[in-house]
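Removed: one protein chain of the complex. Kept in place: all other protein chains.
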Amino acid sequence: MIELKNVSKRYGRKRVMDDISFTVSEGEITCLIGLNGAGKTTLLKAIMNLTPFQGMITVDGMKVTSKTYQDMVFVPDVLPMPRNMSIQECLDFMNHFYKKWDEKSANELLQFFQLKKEERLRGLSKGYLMRVNLLLGIASGCKYLLMDEPLSGIDILTRERISELLTSEYVDGKAILFTTHEIAEIEKIIDRAVFMKDGRVVSDYYVELLREQEQKSLLDKMREVYV
Amino acid sequence: MNISFNTRDPVYLQVIRHVKLLIARGELEGGDTIPSRRELATTLKINPNTVQRAYKEMEEAQLIHTERNKPSTITSNQATLSNVRRELLQESVHQFLEEIAPLQLSVEELMSLVEEEYTSIRGENEDD
Partner (left out) sequence: MNFLQLLFIEFNRMKWFLLMLVIVVFGGQFFLAMIMPGQLIRNVQLDRISAYDTHNFSIVLSSNYYLFTVLVPTVVIFLYIAIIWYRDWFGKGTYMQRLLTLPIRRMTIFYAKLTTIIMVALLFVALHSLLLPLQQLTFAAMLPDQLYSGNADMITLIQMSFLEVFYWHNLLDFIYIYLFGIALICLIFTGVLIERAYRSIGLAINAGLAVVLFVLYIQLIEVSMSLYSHEMMWLMSVILVISLIVSLVVSSLLLTKRMSA
């Protein structure tokens, strides 16, 4: 479980995170929804200790240290690997650092994403870079997968593949937290939606309950929150 | 299975309704196997926990049966199956009646209209 307690951050006078508290649980897909500048990415980075913040973030009850990173992996909006590397070199690199690296999943996902090991990152389109990005994240064997805008700015076929991946056994039992503004594509896929606005969590729903109890779609809720 | 979902009803209910529809149409019969939870989640690109919930509800309603390590099957209980058909019909009729309620038709008027339309549609279908 990832637990955030009173997490805040300000750039000068602007509060990018304002007293945020919530938890992310295993076996659930949680989606951070918000307009640009709502603080979604900063929140992911705070959890990954990629940006300083006030407040408390724990993973399985412990503060984030180098050991925690065996269990949590960040999939940023752009693949964070040097572009002169080949896909194979990326796989070897990750395999070296992650004890629970899952070679079998890695090979299956290469097929699934139609990637060729010997291809260099430099020659890949944005969509294909995101495929590699996700592959590395999932095969790392980490329980916590934090993804920043995995569906934005990439081709429709890749987005479909990613949707398939998020409903597949590869994410079984993992805690997935990701940001997006492509609501239509994910509203049937996620368990839970956390709405952010101006650095605050303004509402937090299990989407099936939202539909069952209020007969509202995610978009309805979004209009309510932001208009 | 291929379902076009709406965004406001719970997805698990839409899945159940779809299975019922397939039963009513005779596309699924007693004893037929249905896709595993995993398969259904991936092909429909819906949350696995949601599929799990739909299957659980259908099991509780004894619409499907799941034995350990085997694919789930549609119940062979004919009473349950015909109930499904009846239930769906009732639902549609109810919805229809609610829609035309503001028109304040008498039962006789309504019945004759229905009969008329029904024969005309049947006629068209037979022409095909």
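A and B are the chain letters, set down in written order, and residue numbers restart from 1 in every chain.
What we mean here is this: contacts are C-beta pairs under 8 Å (C-beta built on N, C-alpha and C of every residue); 3 or more make two chains touch, one makes a residue touch a chain.
Everything numeric here is computed off the predicted structure, so don't read it as measured data.
Taking the complete complex into account, tell me which visible chains touch the one left out.
A
Among A:Tyr98, A:Phe113 or A:Tyr128, choose the residue that contacts the chain missing from this document, as touch is defined above.
Considering the complete complex, A:Tyr98 is the one touching the chain left out.
For the chain not shown, which residue from A:Val7, A:Ile57, A:Val73 or A:Leu210 touches it across the whole complex?
Reading the full complex, the residue touching the unseen chain is A:Val73.
List the chain A residues touching the unshown chain?
45, 48-52, 66-70, 72-74, 76, 78-85, 89, 93, 96-99, 121, 129
As a convention for this text, only the chains that are shown with their structure count from here on.
Could you work out how far the Cα centre of chain A sits from that of chain B, in whole Å?
The separation of the two C-alpha centroids amounts to 36 Å.
Once bound in the complex, which stretches of chain B touch chain A?
It comes out as residues 5, 7-13, 38, 41-42, 44-50, 53.
Quick check: in the complex, which residue numbers of chain A touch chain B?
Answer in residue numbers: 27-29, 160, 163-164, 167-169, 172, 184, 187-191, 208, 211-212, 215-220.
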